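A single protein chain has been omitted; all remaining protein chains appear in their positions.
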């Protein structure tokens, strides 16, 4: 795992363009900013091209889409492909209904994505795989998530990150599992959205999106573990600000020390 | 008061569909999640029916409505009535102008609501009662709020919760008053919205909406009192995260121990 990419991210301080879910946008913006990139959450179709051009990447979160946002999303995604800015998709709640699945699949059909990041249920839905899912939150279910994630990665020719107790990251061939985790993530509504946007920050600083998804997940998970370890009990509300604290304070050395993953040969800069 | 409903809520972990005020949506979502339900804040008309069907209830917050949201609200409310999902209305700032009053009354004319939750000024406005109100925040005024709340409950054939220093909850006939309170609630912009959504969570787990409004208010007020009691001074900003902390940590036993209300015969599971 290329821990040094965290330093690269901070040195470059690229603009991370996010099409955001209004429920979690404040935490997402503060997370990006604390980490060391510069968030832009433009909503205006008229500036789509200008904003894409100055950005390092684009993250699309479909948590609370509506017609005008989908129009803007299409415009932004088209320019992102045109200007070679990597696209990250967070298919929030895609298991919760046919409309969400249709919206996601249309985007995936039309544009090249660098990474899809969702929980196991969301990844399974996009892979047309068997999974028991419930509503927006459910990453729990049964099925071989490694095979499901690989299937989606091959189908969409991109990196897939299936988050959960264990995070599975695959380019369709290689697989890395990350074991850092905290129960607090589930108690904070924006955790998944923030992880997707963290991946968005990292795909801007390397062409190796498989590597970017790994280091982003490791940084985010370790930051969350550190935040949780400083709490005397499960503080569902205080976790949000404290997670953002740690995204700013965390160093490449911290991630290297605390990240738990396999296979170990995935280490590059060791 | 049926304290055990808090355990039922957590066991069922239903989806709470919220049409939200963008000002407070993040706190509302985190409050619902910390309490033990699953928030969905869909904004898309095309998925209204699917989202209503998987939800336990629908809470409509009119704090910052706009034309497209009102269209979606009508669609969602229609499906909620059709599928027997209880509706909660928070008529934010309805005393602040004729437009807001018209919007609220049209919804109340067209759809069956389980509960209306507002401050005294908002409830008085909808009851066409005398009250001195100012802007969006003013729950202060003069008038017999018990009679005003009963009038609205009878007019709209639903439960009414008039929040304030004392919370008055009525089904139009019976009245319960809850006395737990903290000045911090007024210092945090989302408190009222969070209370309405808490009621939304509880109406999903019992058909007795009068009971649901009581226990929801007691849980929320006691959680706020506990959060405030842990502060050395009035921390207007820190109260938000800490209130969410307590919504997760609070138990049915805590609510039973600390809730102050009358009449005491309202106790069921004692």
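Order of writing sets the labels: A and B. Residues in every chain begin at 1.
Keep this in mind: contacts are C-beta pairs under 8 Å (C-beta built on N, C-alpha and C of every residue); 3 or more make two chains touch, one makes a residue touch a chain.
The structure displayed is predicted, hence computed values, not measured ones.
K.L.:
Pick from B:166, B:187 or B:249: which residue touches the chain that isn't shown?
P.N.:
Final answer for the missing-chain contact: B:187.
K.L.:
In the complete complex, the non-displayed chain touches which residues of chain A?
P.N.:
15, 20, 22, 25-26, 29-30, 33-34, 38-47, 50-51, 54, 68, 72, 240-245, 247-249
K.L.:
Can you list where chain B touches the absent chain?
P.N.:
Per the touch rule, chain B residues meeting the hidden chain are 22-27, 63-68, 93, 96-100, 134-137, 187-190, 233-238, 240-241.
Here, only the chains that are shown with their structure count from here on.
K.L.:
Centre to centre, by mean C-alpha position, how many angstrom separate chain A and chain B?
P.N.:
Result: the chain centres lie 33 Å from each other.
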